[in-house]
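One structure follows; several queries about it will come next.
All protein chains of the complex are present and in place, except for one that has been dropped.
The chains carry the letters A, B and C, assigned in the order they are written, with residues numbered from 1 in each.
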Amino acid sequence: MSGAFRIPAAGRLKQAKTARFSFDGQSYAGVEGDTLASALLANGVHLVGRSFKYHRPRGVLSAGAEEPNALVQIVRDDARKTPNVRATVQELYDGLAANSQNRWPSLSFDVSAVNDLASPLFSAGFYYKTFMWPKAAWKSLYEPKIREAAGLGISPDRPDPDHYSSRYAHCDVLVLGGGAAGIAAALAAAETGVSVILADEQAKFGGSLRFESGAMIDGQDGFAWAQAAVAKLAAMGNVRVLSRTTAFGYYAQNFVGLVERVSDHLKAPGHDLPRERLWQVRAKRVMLASGAIERHMVFANNDRPGIMLAGAARTYLNQYGVAVGRNVGVYTANDSAYAAAIDLKKAGVNVAAIVDLRDNPTGPVIDEARALGIEINFGRAVIRAGGKLRVSSMTVQPKNGGGERTIPVDAILMSAGWTPSVHLFSQSRGKVAFNDETKRFVPGTYAQDCVSVGACNGTDGLSATLDEAYAAGAKAAKDAGAKDASTKTGKGAKPKVDASESWSRGMLGAAPGAGPDTTVKAFVDFQNDVTAKDIRQAVHEGMRSIEHVKRFTTNGMATDQGKTSNMHGLAIAAETLGKPIPEVGLTTFRAPYTPVTFGAIVSHARGPLFDPTRKTAIHPWAEAQGAVFEDVGQWKRAWYFPKAGEDMHKAVDRECVAVRNKAGLFDASTLGKIEVVGPDAAKFMELLYTNPWEKLEPGRCRYGIMLREDGFIYDDGVVGRLAPDRFHVTTTTGGAPRVMNHMEDYLQTEFPHLNVWLTSITEQWAVIAVQGPKSRDIIAPLVEGIDMSDEALPHMSVREGKICGVPTRLFRMSFTGERGFEVNVPADYGQAVWEALWAEGQKHGATAYGTESMHVLRAEKGYIIVGQDTDGTVTPNDAGLDWAVGKKKADFVGIRGLMRPDLVAKGRKQLVGLKTKDPKVVLEEGAQIVEDPKQPIPMKMIGHVTSSYWSENCGRSIALALVTGGRDRMGDTLYVPMPNGVIEVEVTGMVFFDETGGRLNG
Amino acid sequence: MLLIRCPYCEEERPELEFRNAGEAHIARSANMAGESDDDFEKFFFIRSNPKGIIYERWRHMHGCARFFNAVRDTVTDKFVMTYKAGEPKPSKLPKNSNEVVAK
Amino acid sequence: MAKAAAKTAATASSSAERRPALAGRSTSATGVKVEVLPPAERMSLRAPEASLAALSKALGVTLPKAPKTSASKAGRTALWLGPDEWLVIDEAGKDPLADCAGVSALHSSVGVSHRNIAISVAGPAAEAAINSGCPQDLSLVAFPVGAGSRTILGKVEIVLLRTAEDAFRVECWRSFSDYVFTFLSEGARDAAG
Partner (left out) sequence: MKKYSVFAIAREAMRGHKGWEEQWSSPEPKKEYDVIIVGAGGHGLATAYYLATEHGITNVAVLEKGWLGGGNTGRNTTIIRSNYLYDESAGIYDHALKLWDGLSQELNYNVMYSARGVMMLAHNVHDIQVLKRHVHANRLNGIDNEWLSPEQAKEFCPPLNISKEARYPVVGAALQRRGGTARHDAVAWGYARGASARGVHIIQNCEVTGVKRAANGAVMGVETSRGFIGAKKVGVVAAGHSSVIMNMAGVRMPLESYPLQALVSEPVKPVVPCVIMSNTVHAYISQSDKGELVIGAGTDQYVSYSQTGGLHILQHTLDAICEMFPIFTRMKMLRSWGGIVDVTPDRSPILAKTPVPGLYVNCGWGTGGFKATPGSGNVFAHTIARDDPHPINAPFTIERFRTGRLIDEAAAAAVAH
């Protein structure tokens, strides 16, 4: 048995298997194909949640994505707890466990429901007017209490073991919504042969055909027709059918984001299945067939569990075979609720009465209801509902006042009319237009290549809908490039409507009994507890824009984003302002249409795919040696190579000493490398770097500085001239991509007349720096075809030849101040050549060193690191590199920027060395420098420490700093105030080791 | 994500392949060193930032790698046209463009 | 001292071992196999229109001039990457760089054999696997056999070449290969589902 309220003869789940589930620990039976909501209702459970502010008991309002009340926490296991799941959307599976939210200690007895009693105090925006005294209490008392009370579900507290996937797709026609309109549109488009994607948020296609028992298409029941038509579409090679797939965002140029719920409905999803799949579809034409959403009636206590939308009750009956009560009342302002009453009555449910606001409506459904013996009350209003945890009665009164009559009921079905779902249309930047006759906003002006069909377009009736959708589908296909739509119709034919239902109209705003003269709680927005009087109050307080009303009352800002409440709120505001609805205007519809998991949006970009981890060819060797790595941009670089028992400082001290006394090997592969080739290569280099290049001889190298046009240092690196028309340029590791882009920009757009081309060769070459007095001895035995003598290969030169039998570009250069080389070899040979050099190095006492030692060694020599010793506000002169600026050059990028008044003014910050008075004290990088340490705060800071290290080679600490007028302060004493005392420093030159530079040839 | 027609690839490609490169038709002076401070400020800092039609540069970074120019409406983000680098600023825009024409 | 080192050493050993990234890695899912391809010779070629005839002749393959196309002959493929840019891939072990060395017509040829690695994605679900992270339209109409293009996969740049209706060659830079392989593996798993 799957619930006492299951009607054996009704619904489409008759043969379905039983599925056990639990709610708040209580076990129930449902059937496969149920939603959690239908299964709960089948078991007579209406109380499923508590509202946000007043903690009022709430039941199921709807049967779809618009649900504001029935939000639950689904718990698959400890790591898979999902908050705020709409029970009306969650499909049942055997073993599903759900808990109610936002209540304590239990759903039926919630302590915070005291808020409801105090609700007169908690009027709209009350928090803006209080909690201000005493001042400190906001942070310590009020806010923590408010935060505790707020929120709905509970965030997961463990990493999510599920995975999510994504897919880009392109199609000619994308149809959003798989009701009658969407299916007809897809059929018409697909028959022309163009590519079609049809998506619907439900597990089953059909939209309102799921509950419209009166629809007959092509001789069969409407729902059956929908299933057959979708099966036919799915079998076509040019069509992709996506169920459980919600289009959540409509972006520029027909780019639509959809989420497919792949496995949340499965008892035990396979490991390979993603939980959800993000579809990002670019369509030539988009067809919006998103239907309409029923509105509730706004009357006192309209939120009591058991009160729901009439269409929802009908869906529960006709799709799921569930009666939402045994003795139901109906409150309506349009025809559609009659159909619900009729279906329920025919299924054996007692319909206590229909209360219709309208005075004397006529029509077949009314006649039929009357014929079935249902009591109908025209011109009357339900002025209040009775009951608390479940509705127990409805009190009826003539709408213009008069005697009250209370009718016992256990459910109320209500319908104020249907609101076209223009969300996606509006997201596409289309402008809606208000139809005064039907009181609906419908698509007006289109901004993209899309078209709306069916109920979302304000089209009423199945016949008209199918006509419109089928024609529009064919046209969309034609517009998207179908050969000739008319000749292809032989394949299929427009679906023929044999029987249909039709309704429109209804009412907006508060119903009689909840008008301006009352103080009843007639809810407009259920989840956020916004009542009609809250909206009126907002207007009285000067909120004249609907956006202000929305923000002040929070109407429409709950997890349902106002799908049922926006139009009512607008109507009440308009009435209070005394303005027509379109003048007050609609609030903006924003993506997403329904909430989308972060996981789906992130999809693959988690863990190893969050961001690429770049490793050099030599990385495996360093890893095997126990190197510690640091992140530099996306690269992992060997930071230091600790031996057993060494901490970072000991390892670095050892590495630094070894390099200066013997030799060291360093993996410099991450440095950016660009090959500049062409007859105008030197001319181009002249323009992009501050230095002169024309006269650099092939085989020689030069340290180059690149500026931005504003004159500030952008990048630097050693450049080797391989041939008159070929340069091998190196850049900083982090700068490689932007330097390449910068160079391409100038080459393509400012200097396109130059015959030169740029190729990134960063990853072509692994680079092994061999530095130290023994460096040549280590390399030489492995090299072929290169004269390694100082005469033939002086400092700052480059040769091509072979090493270990493979090609090399061998640079004689140094970033340590020692005799040094950088061995470039094709990347796949990098590790083998490194190993060969390492083996050779072992004969000479060489060490491997990492980036930290590299930093120390270069700082001992006063070599700068762009991005550390410079920060985007430093000129070559500031950095002491004026010598690298070609004074005779007529042009280079940055030449004019350098001349600006502030860049040539006195008192700029200049890079200098600092020595602490106590040589053992190592300054902190980023520490600030002052002249007078005794001044009060705020102090006048004149610079900061950019680089600072313990130098084992110097036997003391060393530092570089940017200091105002630094070069005029040589020998001065300055101060670095730290939290635990002031450090005295002396301003010095930037070279701390081997000032004459003799060791370059040592 | 925008869809951008690359004039070199001769087709529309997803924005992820492109990088915007700022306002177009701001020529770098042939005599850069001789520019005044005001001219340099105009060249490097001042931008039209139009609400309406913008002439801008893009690079098909992860496609053909070419820089090119585009005309786009900054209110709707719709492209009016794209054209190759070095081609003159169009004196007339195609008919489908917004009437908000740049000064 | 200088003298001692001046002479080229005789100990220069035989060729260093080549260790390509990801060598031998492959993964299969229903309908698609992702596999790292063996090393190949590669060259980035840049040239103006006027030089194309001479370069085509030297390379033995006609450099394509239409966007998003490629030309193949005898194990050598030239992909149009831009209006003056081609990626030449030789899987037959012949170095295109050497073939261009003697061409006097204006051009830039730069060896990038080790810069890239190639991954094959093959099977009926190959297109879907790549579309897990590539935003281009890869339908046969838009991206036919022989089509080649630089594009995006997830957060990195790739060069994509369709070698058959259900087979692609994905090229990426060496240090991105682990990311690309992992991405394609995830894409393949999902495309199979």
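To be clear about the criterion, a residue touches a chain if its C-beta (ideal position, glycine included) is under 8 Å from a C-beta of that chain, and two chains touch if they have at least 3 such contacts.
Remember, predicted model here, so these are calculated numbers, not experimental data.
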Not-displayed chain touches, in the whole complex, chains A, B
Of A:Gly373, A:Pro901, A:Gly955 or A:Gly998, the one touching the omitted chain in the full complex: A:Pro901
Could you tell me which of A:Gly219, A:Gly403 or A:Pro938 touches the chain that is not displayed? A:Pro938
Touching the hidden chain in the complete assembly: which of A:Leu273, A:Ala591, A:Leu754 or A:Ala884 does that? A:Ala591
With the missing chain put back, one of A:Lys135, A:Lys695 or A:Lys920 would touch it. Which one? A:Lys135
Which parts of chain A face the unshown chain closely enough to count as touching? 52, 80-84, 120-121, 123-124, 126-133, 135, 138-139, 143, 146-148, 150-160, 162, 164, 249, 251-252, 255, 257, 280, 429, 519, 533, 537, 540-545, 547-548, 551-552, 554, 557, 559, 561, 588, 590-592, 595-599, 601-603, 605-608, 610-611, 613, 630-633, 710-712, 732-735, 738, 865-868, 870-873, 897, 900-903, 924-928, 930, 937-939, 941, 944, 946, 977-979
Even though one chain is not shown, chain B touches it at residues 1-2, 15-16, 19-20, 22-23, 37-38, 40-42, 44-51, 54, 56, 72, 74-77
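The rule we apply is simple: only the chains that are shown with their structure count from here on.
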Between chain A and chain C, what distance separates the C-alpha centroids? Give it in angstrom. 33
Where in chain A do residues touch at least two different other chains? 168, 280, 282
On chain C, where are the residues touching two or more other chains? 135-136
Spell out the part of chain C that touches chain B in their complex, as residue ranges. 67-68, 81-83, 85, 135-136, 149-152, 157
Within the complex, chain C is touched by chain A residues 163, 165-170, 195, 262, 270, 272-274, 277, 280, 282, 604-605, 608-609, 611-617, 635, 675, 677-679, 755-757, 759-765, 776-777, 780-792, 802-806, 825-833, 836
Chain B - residues contacting chain C, complex: 1, 8-11, 13-14, 16-17, 62-66
